[in-house]
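Reading through the structure tokens given below for one structure.
Excluded from the complex is one protein chain; the other protein chains are retained at their positions.
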Amino acid sequence: MKIKSLFFGIAKDLSGSAELILDIPVNMTIGEFESLLSERLSGLKDTQNFAFAANESFVERDYHIKENDVIAILPPVSGG
Amino acid sequence: MKIKSLFFGIAKDLSGSAELILDIPVNMTIGEFESLLSERLSGLKDTQNFAFAANESFVERDYHIKENDVIAILPPVSGG
Amino acid sequence: MKPIIMEKTISVILTEQTLNLQECFDFVKDPGCGGVAIFIGTVRNNTQKKEVKFLDFSAYEAMAVKEMQKIAQQAHVKYTIKKIAIHHAKGLLQIGDIPVIIAVSSPHRKDAFEACQFAIDSLKETVPIWKKEHFFDGEVWVNAHP
Partner (left out) sequence: MKPIIMEKTISVILTEQTLNLQECFDFVKDPGCGGVAIFIGTVRNNTQKKEVKFLDFSAYEAMAVKEMQKIAQQAHVKYTIKKIAIHHAKGLLQIGDIPVIIAVSSPHRKDAFEACQFAIDSLKETVPIWKKEHFFDGEVWVNAHP
């Protein structure tokens, strides 16, 4: 299935894109998606301390990605 | 000896004056001065929780009043 | 019958405009409250001894606003407060500029202080906003490599 993924902060610089449409297997978890990212985007390797969001809410590594989900890749935040 | 005493807050209302020149015995303590006040100014009886200052600094009940001291009678404060 | 008026108790803003301290205070101040606690972040002129030229704040905007609203709601649940404003800037900021203002009113000043601290601590942990520091000889994403 195709999902939209958004890259912010240093993730945007490392991936080279703010937004990518990626084709991923059905029912993939965020953890599996993270591995897939590191394979497809060589810059995105050390993402252990990154967070992920699905549809503007934080999700854990065991979250199963659904059709039409918008997945955001969030490096450690530094607002304030 | 004569000393100047200043009355603030409710103490001013109870004593009827902002400022009084009082004649007191030499070497009197603040504690003794407090008793003297309650005798001379009938309104000023319950001053246990009042504080006293000599020359703009807090002093305890055992402070010995000196010639030319300015003694202030300070009810519980309520600034802020 | 009296109309029911829902008073707004939360103000959340993420903006490229200069943040306004008086506006935050005016939003939270309340005739039933004795005190307001405010935290104002300011851009420092150096990090780890390097002189900062300017900062660039970017955000996952929709989610950042949602997360700031969550923090404001949590502050209302955890503490006895009347109103809370969480305003954050985005875009380029110079030394001394204000990236964030948090203002909280409460009948009790302890709650105002604690809710204000809770809100800034939470914001720095969870709200998807990123700061890039620009130096005279380069730039770096803050916190990217802890």
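Letters A, B and C mark the chains as written, and numbering starts fresh at 1 in each.
Following the convention adopted for this analysis, a residue touches a chain if its C-beta (ideal position, glycine included) is under 8 Å from a C-beta of that chain, and two chains touch if they have at least 3 such contacts.
All figures in this text were calculated on a predicted structure; none of them were measured in a lab.
> Quick check: which displayed chains does the absent chain contact?
Even though it is not drawn, that chain still touches B, C.
> Of the listed residues C:25, C:54 or C:135, which contacts the missing chain in the full complex?
C:25
> For chain C, enumerate the residues touching the unshown chain of the complex.
Within chain C, the residues touching the omitted chain are 21-22, 25, 29-42, 44-46, 95-96, 105, 107, 109-110, 112-113, 116-117, 120.
> Touching the missing chain, which residues of chain B?
6, 8-10, 13, 49, 53, 56-58, 72, 74-80
Rule of thumb we're sticking to: only the chains that are shown with their structure count from here on.
> Which whole number of Å gives the spacing of the CA centres of chain B and chain C?
Those two chain centres are 49 Å apart.
> Roughly how many whole angstrom separate the Cα centroids of chain A and chain C?
Here the centre of chain C sits 26 Å away from the centre of chain A.
> What whole-Å value do you get for the distance between chain A and chain B if each is reduced to the mean of its CA atoms?
73
> In chain C, what residues contact two or more other chains?
Residues of chain C never touch two or more of the other chains.
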